[in-house]
Structures are given as structure tokens and as C-alpha cells.
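The complex appears here without one of its protein chains, the remainder shown in place.
Chain naming follows the written order as A and B, and within any one chain the residues start at number 1.
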Amino acid sequence: METIKDALDFRDFSKAERIGLILFTIFLLAFPWIGTGSFVKAVMIQFLLFSLFGMGWNTIGGYGGQVELGKAQYVGIGAYTVSLMMVWWKIPFWVSMPIGVLIAIGYSFIIGYPLFRLKGHYFAIATICTSLVLQDIFINWKLVGAAKGIELPIHEHPDFLYMQFKSDTYYYYFIMVFFYVALFYMNRFRKSKLGYQLRMIKDDEEAAESLGIDARWCKIKAYTIASAFVAVGGGFMAVYNLYIDPYSVMDLDLSIKIALMAMLGGAASLWGPIIGAAFLVPLDRFLGSWLGGYKGLIGVDFMIYAMLIMAVSAYQPRGIWGIIEQFRRKGK
Amino acid sequence: MIKDRGFFLSFLIMLLSLFIISTSLYAEEKEIKIGVLYPLSGAAATIGRDLQRAAELTAEIINNKTPGVDIPMAQWGGIPNLGGAKIKLIFVDHRGEPDRGADLAKRLILDDKVVGLMGAYHSSVTKTVSAVAERYGIPMINDSSTSPELTKRGLKWFWRTTPHDDYFNKDLFELLKGLTEGKVKGVKAVPKSQIKNLAYACENTEWGSNVAKSLEAYAKEYGFNIVKGILYTANSPDLTSEAKTLTTAKPDAMLFASYLSDSLLMIRTLKSMKASPRFFWGQDAGFEMADFTKTLGTDTNGVLTRTVFIAKIANVKKVAGQVNALYKKKYGDDLTGATARSIVGVQAWAYVLNKAGSIDRKAIQKACNEINIPANELVMPWAGVKFDATGQNILGRGLIGQYQKTKEGKIDLEIIYPFDLATANMIYPFPGWK
Partner (left out) sequence: MMILDALLQGILMGLLFALVALGLNVIFGVMDIVNFAHGEFLMIGMYTTYWTSVLLDIDPLFTLPVAALVGILLGLASYYGLIKYLLRGPAIAQLFGTFGLMLFLRYLAQFLFGIDYRIIQKGVLIGKSLSLGPFIFDWTKIAAAALSLLSFGFVYYFLHKTKLGKALRATSINKEAASYMGIQTDQMNAIAWAIGGGTVGIAGGLLANFYYVYPTVGLLFVMIAFACVAMGGFGSIKGVFFAGILIGIIEMLFPVFGQQIGWEFLGPHFKFTLVYLAYFIIVVVRPQGLFGWKQ
């Protein structure tokens, strides 16, 4: 009870932020009824999904300050667990998704234990390597469909057990629920003991250890939490796309995108990953959708995207949220 | 006076906007939108560009009366049974990403309100796109994905014009068998012991691994011996160990399923190892693209590729030559298997719409199931376009071509198989790289 209260407690934020959160919630609830097109809705689903990923990444990458670039392997674990259990044993989403999360947690302990012997860039590259190794194994593992991937059987609309719907509106509210659970969890996390310990480790690891904090164990815990978040998103991706393959759910690109969005929005802040996703997902999808079909403009969408990334990381390393805070401070 | 002018101006604006609205309404009535998903950027951008060009050219042929092309649709100037409505292709770029393809398919169906879909080249993207089409009950004609599984999923809104990989692999073994029986033009019967040992290297995504599986099965059926089979990663910076494994097995025939970049690297590497098989065959994709010969030049002399279209078909098929000439005039390249398939895809759409006589999706579904495009109206050497219950075109067939060096030192693609369409003597054994 106390935990839930704590999770819903946003009192330490400024008034503007709290009002913003309420307005944002109303907007999200009302969004499918505003009458925008379906592509916009699909983009909104991507936005919520990547916010979820980003919030997960934020525990280890933001608060923990570790350059983690291998989150895609956990997306893959979540997605594959849900798909395989459905295809092999017809197990509903609500059973297979938690199992997927448990597998992700177990795997992240196994990987995390040796991984956190490493620091800095060694760690960053090692996370990429583990993700690539797992992807290669899945590409060649015949039992799980190898490179062909897995196609989920299409069920009658609406199916709340297997979470299959005809209309995106259902999926939209479905992922929105996860989004808010994640948001409340993160709100508690940032005030928790682990949250403070991580920030201390980030500032000065040796000092933190001299205070009796087991840095490696803290990092492993945060890494595990991040993996669990990401695995939930992976499970959603499986039922949403109805088709997964190692290239779409385990790719290095996906890992980088997750970290990039959280970082660009503002790592180590509650709103950062959400802002990052709100900024980059539409940019990526709309630019690609508008410019992609025109001849002579191939690649221009990427160039615009790249220039924005460079500009933000050069101008304010704390991301878009850093820029907003900078202006607020100036305003006062 | 000033007041009057204001009134006049606003009246003019009103008139103008009315005019714009009415024309756009009018245009909308006379336009049938088809959504086309191709990989226009990213690693497969080269092929996406070619596919888009071919599709656009076909739409132009249908929408405007085109003299000099002996297909009825060239004289239509729009879809006749729909009051001369024009086909409008809306291209989107899925970059080879299945989830992006699915999102774009939703955009096309719900926002752009397309009548149907076409695409998407990558079998994996076609999977998600066709799942979306199925969910919304929108017809999709697939022109260029060759994974056999696509039509084995029991979809009701999915049709495929191109033959799939199982057909093509069978063609290869028919050719090998033909070699031993002396059926190949310009080659005396080869003793089977000379061509018995095969080795393949296939890239390890869905497409390549399927090809590998089917090659194994057919080898057994036709009594050939696979001495070595490897799967490899297409985006690998180095293929030396793959090439090494192939050459040390000393096969009589080397078979490949490769995309463009890895096929270029593979041939370069094999050349440096002085590999000398008697028979060198590639399964479409990389091997039949215009860029393949453009970049490798005369190194391709003697290489065989399976495809569905070869410009030399003009010798036996007039319409193929006419359309190819149009394409070449516009873009400077001959049509290839991939681009010709895109032409047939758009053509199939036009015929289906004409037969349906309406843009109601149920009518289109019915028309798709009943369509029968006669052979002489296709650029392809097929017996026609007619779908079976799974949505697969049962009248398609593949070709096997060979790159041959002409006297001027240029490279031509000659038809070797089917034997009745052969345009040149086959170069056998494979000359190697000297």
C-alpha cells in the first residue's frame, strides 16, 4: 500500500510538471477519438512502446550511468517467449508474457554477473557483443524458426486472452496501460534506496563503495529491472506485429535506438525517455514516410535525423530535458 | 471602391477554391490508388529503385495510350470498365524492416484509402504487410517475394504472381539433368560423373536457408550428390573462409543464393583463389541485378543465374522487347527478373480492376480468384497468370540464363533453359577466370 502511494506521489515536481502530466494523460486517453489517421495512431503506439523501453533503459543507463547498448536481446527474449509459447502450446499472452519477463530476469543475472566486472567502454562494447551473439544463435537455431522467424496464428477479433485485435485502438490502450505502470514504477524507483545508490555510483564509484555500497550488485539489480521492462515491450511487439524474426527484435539498431531516445530526451530524469521517444519516433516515421517515396531525396530523412542528434548531443549533453531545464532556470 | 475591390477579391478566392476543390474531387473519382511498398533506402535501396522505376513505367503505359506496345492495356488509357480511371501508385519505403512495413501498410489502407497493396520484395516484410492486409480485408498482390511459405498460410486476400523458389530450384536440376542427356543447346551429353558433385553456399536469412533446404531435397530426388553445403552471413566483411571451404571440397558445380553485396565479394574471392568448377549457378537476387554485371564486368562470363526475365526474350516474344525498349530508353538498363516482375504486378492489378469493374474489395477478391491473363499479353515467358486456391500463380515458370562475353567484350545474358527458348549455345564447362 505504502509503495503504491509512493509510486503515485509526484509532489516533489513543480506545479507546471504536474499539470503537464495531467494534461498529457488526458491527451493520451482522448487521442484515439480525436479522429486522426491510423498512421498517426500506429506512430503513437511506437512512441508508447519506445517510452517503455527507454524508461527501462534509464534505470541502468540513466541513473546508473552505464553505457548499455545491448537491450535488444531482452526485447528478443520477451518476444520469442510469447510467440513460441503461443505457437507450441497455445499459452495465452497473460501467462507467457510474465514467463518471458522471468526468463529475461534470469538471463540478465547470468550475463550481468560477468558483465559488471567491466567498466566504461569495455562494458559498452561487451553489451553489444552479447546481444550480437544471442542474435546469431537465434538466426541459426532451427527449433525457434531460425532466420525465418515465427508467425503467430491470427485469431478472431477481439481476443483478450491472446491480445489480438483488428483495430489499433485496442493495442493503443493496451500499451498505454503498460506505459503508466512503468511510469509509476519509475517514479518510485527514482526515490528508492537503489535509485540513490545508483546515482552515487555514477558520480563516484570509489566513494560509493567506501560508504559500504556494493556497486556491482547495485548495477546488476538495475540491469535486471531494465531487462524486465524491455521484455514486456518485446512481448507486446510479438502480439502487435504477429510476426517476429531475429532481425526485427534483436538487432543492434534496436538497442541503439532505445538508448538513443532515452539519452536524447534526457537520461536520469523521469520525463527524459518519454520526451526522447516523443521527439524521435515521429521524426523517424514521418520523415521516412514523407520523404522515403521521392526519388532523388533518398537518405535526406536520415541526414535530418542525424543532424538533430548531433546538434542535441553537442549543445546540451543532458538532452532535450536538459535544454528545457536550462531555459527554466534562465526564466527565473 | 476599396470595399468593392475587397468583395471582388474574396469572390475570386471563393471561385478559385471551389475550382480547386472540384478538380480534386473530380480527380479523386477518376483515380485508383494502389499502395506499393518497396525498400527505397537502406541496404536494398538499389533494387528498390529499379522496382519503383518499372512499376511507374507500367502505370504510365496503362494510363496513357502507348503506341508500339502490343498489349491491349497499352491502348486503354486508363481502366476501361471503370470509366477510364487512372491508376495511381503510392510508393512508400519500408527499408527492409517488417514492423515499419506493417505500419506503412496501415497508413496506406486507412489514411490513403488505397484500393489494394503491392510489394514488398523482402519476404519478411511481405509477411507482416500481408497480415495487415488480411486483417483489414484489403487485397494484396505480391509481385516479387519468392519464399514458398507465403502462399501456404491460408490467406484470403493475398495473391502472388511470381513463381516461388521451389519452381526455380527444380529448374536447376532439370538443367543439370538436361546436360547429362545432351538436351542443352550447343553442348554434347556430359557424363553424369562429371557433374555429379555439387556444393552450395547460401546466405542464412529466411530466403537462403530455404533455398539450401530445397536444394538438398532436389539433389536427392534427381540423384546428385551434395559434397558441401554452407550457410553464411550476407553482411560479413570477409568471405575468404567460405570460399576456401567451397574450393577445397572440389565440387563439379557451385550453387549460390546470395544478395548483391555478398555475391560480388564471393566472386571476387573465388577468382583470387582460382576456383574452377564446371558449373556456376546463382539463385536470382544478387546474380541477376543490373549492378551485378555493371560492377563485375567480364568476370561474370559463364555464370548462370536463374531469373524470370531476360532481355533476349525479345527474340521470341515481341511485347517483351517493346516494353524493354521503353524501359531502356528511359533508364538505360535492360529489364531484369525483379523489374519485370514488378511490371507484371502492376499489370495484374490493372487486369483485376478491369475485370472487377468496381473498386469494391469483395468484387476485387472475386476478380483475383478468377483472373486469367493470357500468355501473349505478358512480358514474361509464362503461360499466363492464373491463381490457385492458395493465391499462387500456377502458370509462371522460371528461366536460367548465362552471362556470355560478346566479341566486343560486352556481357550479354543468354537464355539456356527452358531448352525450347534457348538463345545461344551454353558455355560449358565454366571458363573460370583467366
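Keep this in mind: a residue touches a chain if its C-beta (ideal position, glycine included) is under 8 Å from a C-beta of that chain, and two chains touch if they have at least 3 such contacts.
Just so we're clear, the structure is a prediction, and the values are computed from it rather than from any experiment.
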| item | value |
| --- | --- |
| Identified contact with the non-displayed chain, of A:V40, A:A126, A:A208 or A:I320 | A:A126 |
| Touching residue (missing chain; options B:N64, B:N81, B:N225 or B:T240) | B:T240 |
| Hidden-chain contact residue, picked from the options A:A7, A:L283 or A:I309 | A:I309 |
| Contact footprint on chain A, counting only the chain that is left out | 61, 65, 67, 114-115, 117-122, 124-126, 128-130, 132-133, 136-137, 139-140, 252, 256, 259-260, 263-264, 267, 298-300, 302-303, 305-310, 313-315, 317-319 |
| Sites on chain B contacted by the missing partner chain, in the whole complex | 41-43, 45-46, 49, 204, 228, 230-233, 235-238, 240-242, 244-245, 248, 260-261, 264-265, 268-269, 271-274, 291, 294-297, 299, 433 |
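As a working rule, only the chains that are shown with their structure count from here on.
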| item | value |
| --- | --- |
| Geometric centre distance via CA averages, chain B-chain A, whole Å | 37 |
| Interface residues, chain B side, partner chain A - complex | 40-41, 45, 49, 52, 90-93, 95, 97-100, 102-104, 106-107, 109-111, 124, 127-128, 131, 134-136, 149, 153, 204-206, 208-210, 231, 233 |
| Touching residues on chain A, where the partner in the complex is chain B | 37-39, 42-43, 46, 136, 139-140, 146-149, 151, 154, 157, 166, 168, 237, 241-243, 245, 247-248, 285, 288-289, 292-293, 295, 298-299, 301-302 |
